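A single protein chain has been removed from this complex, and every other one stays in its place.
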Amino acid sequence: MAIAEVFVRYDLKEELGEKKVAAAKDPLLQKVMDAVVEGDEDNIIALVNEAFKSHDPMVVIREGLVKAMDEVSRLWNEGIYYLPQTLISSDAMLAGLEECERKMGKSMERKGVVVTHTAEGDIHDLGQQIVNALLRANGFEVVDLGKDVPVDDVVEAVKQYKPAMVTGTALMTTTMTAFQKIANRFKRDGIEVPFVCGGGAVALEWVTSFDLGIYGKEAQEAPPMADDAVDGVPWTKIREKYNT
Amino acid sequence: MAIAEVFVRYDLKEELGEKKVAAAKDPLLQKVMDAVVEGDEDNIIALVNEAFKSHDPMVVIREGLVKAMDEVSRLWNEGIYYLPQTLISSDAMLAGLEECERKMGKSMERKGVVVTHTAEGDIHDLGQQIVNALLRANGFEVVDLGKDVPVDDVVEAVKQYKPAMVTGTALMTTTMTAFQKIANRFKRDGIEVPFVCGGGAVALEWVTSFDLGIYGKEAQEAPPMADDAVDGVPWTKIREKYNT
Amino acid sequence: MAKFTKMAYKSADEMIFGTTKKPVKYGRDFELGGGMVYPEIVNHPRPGSEETKKSLMREYEKMTQESMERAVTLGFPGLQVELEHVWQMTKNPDWGGDIAGQTVRQQEDMYQKYGIKSAVRATIADNRKPEEENIRDCRNLELALATFESSAKNKADNLSMESVGGKEISDHSIARGDIRGTLFGIGVLGSRDMEFMWKQIVDIANKHGATPGGDTNCAQANVAMFMAGGMLDKSVSHVFAAVTRAIGAARTLTAYEMGAKGPTKDCAYEDPIIKAIAGIPIATEGKTCACAHADLQGNLIMAVTDLWSNEAVEYHDMFFGTTAGCFVEILGYDVALMNSAIALGKEKDLQEMMVYSDMYRDPHTYVVAPAQAYEIGKEIVANNTDYYSRARAGAICAAKLILGDEKMRLSNYEKEDLQRILRELESFPDKEADFIDQCAAIYKKSVPGFNLGNYGL
Partner (left out) sequence: MAKFTKMAYKSADEMIFGTTKKPVKYGRDFELGGGMVYPEIVNHPRPGSEETKKSLMREYEKMTQESMERAVTLGFPGLQVELEHVWQMTKNPDWGGDIAGQTVRQQEDMYQKYGIKSAVRATIADNRKPEEENIRDCRNLELALATFESSAKNKADNLSMESVGGKEISDHSIARGDIRGTLFGIGVLGSRDMEFMWKQIVDIANKHGATPGGDTNCAQANVAMFMAGGMLDKSVSHVFAAVTRAIGAARTLTAYEMGAKGPTKDCAYEDPIIKAIAGIPIATEGKTCACAHADLQGNLIMAVTDLWSNEAVEYHDMFFGTTAGCFVEILGYDVALMNSAIALGKEKDLQEMMVYSDMYRDPHTYVVAPAQAYEIGKEIVANNTDYYSRARAGAICAAKLILGDEKMRLSNYEKEDLQRILRELESFPDKEADFIDQCAAIYKKSVPGFNLGNYGL
């Protein structure tokens, strides 16, 4: 009798190649890019300041920070980067961005505002935190309402900040019911904002059973969805694009 | 270390007492009663004929057959009788009844008509068969449409036989959906008949989600439900009584 | 027809999970009975999804995908997916065929990507109605055969069925505790119908290079077992179910005499007896089919299994993923434990624990434990002159084994019932023809629609 095979390490069969990253325009920008790609938050500020010697802050942002972050997203999507690498890259990118803004003396214009929250009664906010980090790294202003947020507070915040998109996270079936209530309140008050709901407990069928609701499976989806929202794509179309 | 207890034979802890059965009015009727209680289909006809010597057939029915069957139902409900004992008692009772009817030269009046069926696409009809037997033994006329019965045929039969109650059995979640269609057709055609649905796949929540639907968990419930239906209790009340 | 005349194994002790005398290979690198146990998942579509072919195909696609992915994510070496047809898939042969094709393609993709071993079993629904139609010549038969064809053409690896011959008699008899009708409906009529059906299924499989899998006495012995229910139920007696199981074994054996190669169907609790006789790989189900019924042999029925199944679970959300992934996970780990035992050379120890867990939980469990299964198998082959004799011999053996083991405690009612059953079994005629005559007379009267012609009689 053969020795029974008890498990297979498919992960080892799957080893992926080395990461290859697009090159920057010059060595100074290359260093900025490298720092973001490597998530080197400790040195990013110094490197950005180095780059100012031959580049305008807007160029450092565009050709250094943003370009690097695009590479990071690609590496993640290709399965070469792990989540923590992506998050520390975002941290580095945001620190660099802040420095550029300081240099310019004004904030860079954000693509738009997104209000995020975790449902009332729910303290599982890790998904939301990841969504926050990714949205910020992708150029959005995030209004983070935190966790265990009452329905009223979400509606109030949306009236106040007029975001392009709202997100909700819920990990419990007994808390996700708040999303429908929020969507109903939006409808009643004539707010036609895409409302992306995600988190372990939440399923596509349920979110798409009420108006405005769009299901968000992975945190990575939040930035492209927000791009669409900012571009004025209506919630019905965003739902169609991501939920079928 | 103690020897671990792997299982407990709760059934043996539960041994129930001897069966005690109500006495008949005289020895001849007693023999009829005994034959029904014992499910003695082979001898019931002879014993009923014996009883005719001193009793009117109607008395044999009432004081022998029906009384015995009441005892059988009680024994079953008390957990002393098993299902097969109940069914062979029903068989004996029905054979005796036929003999009485022959003697009287006419059928005994049945309490009312019940139409039974198993859903379209479903050949799991054992539950229905048990329901049929119990209804018959309890004095109802059963119109047995069989299994895998199309919606149209059920509606047609109900128009034809005007039953006091209709039953449906389904063991598959993909066939039980027919019940709702049938109920809708009844409504459309103004038929206000209690429609008792049972079978493994069927759950209370689902059956009570449409009008006319009453959930039947155990086959034993069919006769008392039919009694109510014949008494003109509306389906809403029957549902209230059995489904809460 | 070549009837089995001897046992495949020299003793019960020689039988073990994962290994058979006649291993079977098919699918993507999939081998059963060759030294390893595999899981088999059975997913069922949600109500409503069967309305159109498109929605049903989509439902199966999602279920299969999640099942395969869970297997990969946890590192399971292989998985068989059973497509247990809802009636729409058999009444429309192209539905069944196309779903089989789609499932095979999904598995091929995963095989390319990860090398995970896999196979598809198509279990065609037997929608024939013996008391209403001529089951040897009716539309439901045509459709079933057409669906076997379409499934095989679409590369389903294994063709199986849960056939229903004799059910009109066994249903009536089981509910009444009538052992004569049960022996007749299963042992005689069921076996004859198996012969009729399986000749055709094997031909179709051979024509297309599919493996003819197996059958189950679900329609009969499982009705008895299911009605007997749990410890405190008062429906069919548990000893009646036990004896019925032995009869069912004699009947299910016919598929393998007609050329089916296994693995057998999971819900055939008679399979340990089949393995003892025929030496083919068997599929079984126990604790991990709790989604489909409550089982009194939850561990024991693993003792000689080769393919471990969940019977069937309806697709819906769980806190993590859906049932389609959840049950693959549980099955996969059950199987990993068995394969670990094999790898450590301790498979007989694990088997002993499985048997110890349940053997005396219930008399039906008792008769499918390896030792008793083997004894019953021996009586079946030793009396293999005709279907009736072997089924009756198996039944008598089962009854005697239960009565003879004082550790197998019975309630007073169960004990008396078993003594009655044994008395009756022993009182039946010796000749098959006489028994058939006797039964024909009785059941023509009591079972409306019963037609001997359905069974070539």
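So that you can tell them apart, the chains are marked A, B and C in the order they are listed, and the count of residues begins at 1 in each.
By our rule, a residue touches a chain if its C-beta (ideal position, glycine included) is under 8 Å from a C-beta of that chain, and two chains touch if they have at least 3 such contacts.
All figures in this text were calculated on a predicted structure; none of them were measured in a lab.
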Q: Based on the whole complex, identify which of C:P130, C:G262 or C:G286 touches the chain you can't see.
A: C:G286
Q: Quick one: say which of A:G121, A:P150 or A:P224 touches the chain that got left out.
A: A:G121
**Q.** Touching residue (missing chain; options C:M231, C:A268 or C:M408)
**A.** C:M231
Q. Residues on subunit B that touch the omitted chain in the whole complex?
A. 1-10, 13-14, 173, 200-201, 203
Q | Positions on subunit A where the hidden chain makes contact | A | 6-7, 9-12, 14-15, 76, 79, 81-85, 87-88, 91, 121-123, 125-126, 129-130, 133, 146-148, 172-177
(Q) What does the interface between subunit C and the hidden chain look like in terms of residue numbers? (A) 44, 70, 72-75, 229-233, 286-288, 290-296, 298-299, 312-314, 316-321, 325-327, 329-330, 332-334, 336-337, 339-341, 343-344, 346, 349-350, 352-354, 356-358, 361
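Keep this in mind: only the chains that are shown with their structure count from here on.
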Q: Specify the contact topology among the chains shown, as one of line, ring, star, complete or other.
A: line
Q. Of the other chains, whose C-alpha centre is the longest way from the centre of subunit A?
A. B
Q. So how far apart, in whole Å, are subunit B and subunit C when each is placed at the average of its C-alpha atoms?
A. 31
**Q.** Mean-CA-position distance for subunit B and subunit A (Å)
**A.** 62
Q | Computed distance of Cα centres, subunit C from subunit A, in Å | A | 51
Q: Enumerate the residues of subunit C that touch no fewer than two other chains.
A: none
**Q.** Residue numbers of subunit A (touch at least two other chains)
**A.** none
